[in-house]
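I'd like to ask you about the structure that follows.
Omission of a single protein chain aside, the complex is shown with its protein chains in their original locations.
In order of appearance the chains are A, B and C, and numbering begins at 1 in each one.
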């Protein structure tokens, strides 16, 4: 059985992956949102579910919020609720894609009134951050157009820069602005921040605490994502990951489910570039459990990140460098694949137990009675979803 | 100005494009459905809107229904309503993607009860066809799975064949079953009818009145769609088109909006293969007007098909064949592009007027007062959309 | 350590993967063909290299030929040479893409003289098969066009069918015709056999011994290849695999190198559909070792197929079926991934030794002195490549 060096063990022990509150609510496609019993009705219940993931894995110390989906009257109370359950409130995500005013843009909108409203929404998000102690404001700019000619892409880019500048100016202390890019969707023709280059060019004008968010599902087919990871780390602008996986579009599947080897390559570049357990590079999930169970889905996800990190940590960098320097293509590839193909699961199970955690967190969840409890308790009310 | 031969004029006069009733309801993405004033509240209002498109263009003689979205107590009344407005009821589309029972499949489901229910739904659709006088039952099989290993693809294929066989057996007279394929969505990993090959292999076992439906938005990036048009016509199995256009996924944009030249190439192959104004090959739209006006969007769409058909009809087949036989690549391409680049719009406007139609149907719609009328009349009630 | 049941052991022992003679020659891109020392100068040397792969792995019992690249005066002598080295001559591959006459097509050409020549080339290939004892004639139809309008796709399809019919008629005994499809390249606009549907529709008209060849690199981005494997096995028309892997185009990389999980999924469907060690379904490599060492590259390749087959054989079908029937998405996925993540390499190494094979065939090759010998012996002459 593989064994981990003390160094690898302490690296693994330090790892944390932020959970998205919305992963615990209902989600779906444009055709149908499937519901499940026990789905949270409010942010407090979402955080309880997230805390359960952390209790069983010690891998999910914080929970990302989405405003307005997670709006509560008293964010201080929500924060205390989280802390009581052993987790913290993390990244605050803004939303400029569900208000009628934003049909044709928000931070990019030509109409000053609407653009002002969108900026103010972000300032309100920073107010939430002040209350929750969150560090990062994450902006996924779901803006764009559906038809060529519909809008002036260039002017929107300039307005976006102005809007971001106003938002950035409101940040205090170590608060950061993290700008996510996405290849397409929900717009069909153009997206205002479609690629890492645009996000990078935008945040570079703002200041040192403006960073790029890389969502692993937001690229064109065939894109070498680990190259972008490498480049953003090199440029000092990789602020966070939204982990998930995809076969075709932004499928928001469980991280590592569609292409485990790609996740391995990404984590190798993260380690290579000093991004692992680096507070500047936040690890987050951004997933939707449309047809699978949500809490176990989140457990599976953080375990996937942990398992693949363990494989990446086993990479023999010395042997790799030697083969690379000799242009020994097959030799280098063999060293690389050896780490990937190593089955780290038994060693991880053992190591978990040594830390007082269940060897098999998914089995432990099934045996915990938690699911039965929430299914019986969470009756009535409106289940949380993207609309609420 | 280009002029049309009498033969081209009569070909154009015979052209019809079926409108989808759902194009007049609200639609959107998984993130948001945008609403507009005047949206129909029921199938009768949808058909009224469709008839308005036909009144202004003489291009849209029929309307496709979607069950259960267009379910009414009395389909005979709906049929008379349509006929009173100068249109007929066309293809009936089934729906196996919005019932809780169908979360993991319908016609492919392992559970006999659910599969029986899905088959019965199709039999009910044929009952509707009997009442409406519709010829085609169109099945878009929105079934599949999200994760490798989730399901047994092979067994599903066999069950699908059995289900289709039972449905096909219920058809009478000249009724047809048309099976649509789609590369991906709403499932993320596998789709039960993902490509024309699968649709073809399935319908070929059923009988002569089982055909393939080609939706222009349902292919992998880079697919040569006109080749598939050619092949299905050659094999005698192209039953219908769902016209729309896309940049990335199944974007359901206005036909011809994303890649006009592709639409030209498709129509050239339709003509080449004898598919134009051939009753065996139905022309339909399948679009969603998320951010643009719906009725003008439909007018624009049928005009796009008409304009591109006119260009394709202008192709000098004799000159093309001569250049092709001589392997004169640039010469053949020049003949081909000459037809595409010819501006047929003035001639079409003139020809429309000669037939008592408005030269500019979109301007005529704006001047007609119809939009103002429906916006003021259709107050209260629930606007139609994909959910109802 | 994983252990293999006797049944799995005998399955693994029966596995064979045919090697392509051209993998031992030089190859490259349109920009550059890189050469390496020791590259074979003739078919005899290619077969010697292939036999070395088989000697070390017992996995490569046959070698595919490519005509005219592997044309020799006496195919009987080549056959005896192969048999002396413990391998047989396998699939014969035709070539209609390098003769000046074929610039605009071969089996599809409008000019009867050229089409006749192309058909005759295939009849000559069958003569070779008679001499070598080969069963399969594989046709990769590298024909198409670069510009819309350049050619008449429909007429070409009909001529292709006629040509294939003439070739098929010449086959005797258990000889087969296997028609490969390819999404694109070397043509840029249209390819005459671009997808499995076209290959299937063509061979279905020929007879029972006409089959489809699935090259894993020949699909559009995002294509679910294992679905096609499933479908072709279901239809009884999967004749052979060309294994390789790709990131973007037809990259011809080592099988399993780009997406190991995809290879796993493919092999799971092969086993599910009865295609493993089924003489009707030939396993072949079709790869190019542009920058890596060729013989070790082939060893690596057959080992990759073997290792992934072993993982696929470990899949717990009973547990999988139970989870699938319960629509337990995460449970089914866990069973599936458990097989993939199992490290079969130690067990395979042990099992190899038990059969008198080297535990690590790549290390054994490095220690064998074979490479040094061919580098010193194969001096002078012209190295084999795609041009010769």
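Points worth noting:
FYI, a contact is a pair of C-beta atoms (placed from the backbone, for glycine too) under 8 Å apart; a residue touches a chain by one contact, two chains touch by 3 or more.
The structure presented is a predicted model; accordingly, all values stated were derived computationally and were not measured.
Checked against the hidden chain, the listed residues A:273, A:297 or A:361 yield one contact partner: A:273. Of the candidate positions A:163, A:198, A:216 or A:244, contact with the unshown chain belongs to A:198. The chain not shown here is touched by just one of C:74, C:111, C:185 or C:353, and that residue is C:185. Although one chain is not shown, part of chain C still touches it, namely residues 27-32, 34-35, 97-98, 100, 103-104, 142, 146-148, 150, 183-186, 188-189, 221, 246-249, 251, 253-254, 257-258, 290-292, 386.
Taking the whole complex into account, chain A touches the unshown chain at residues 103-104, 110, 146-154, 157-158, 183-184, 189-191, 194-198, 200-201, 219-224, 226-228, 230-231, 233-235, 261, 265, 269, 272-273, 320-321, 324-325, 327, 329, 332-333, 335-337.
The omitted chain makes contact with chain B at the following residues, 221-222, 224, 247-248, 257, 259-262, 291-293, 296-297, 300, 307, 329-330, 333-334, 340-343, 345, 362.
Basically, only the chains that are shown with their structure count from here on.
Top-ranked chain pair, ordered by C-beta pairs in contact, is B-C. Remark: chain A and chain B have CA centroids separated by 38 Å (rounded to whole angstrom).
Within chain A, the positions touching two or more other chains are listed as 221, 247-248, 257, 291-292.
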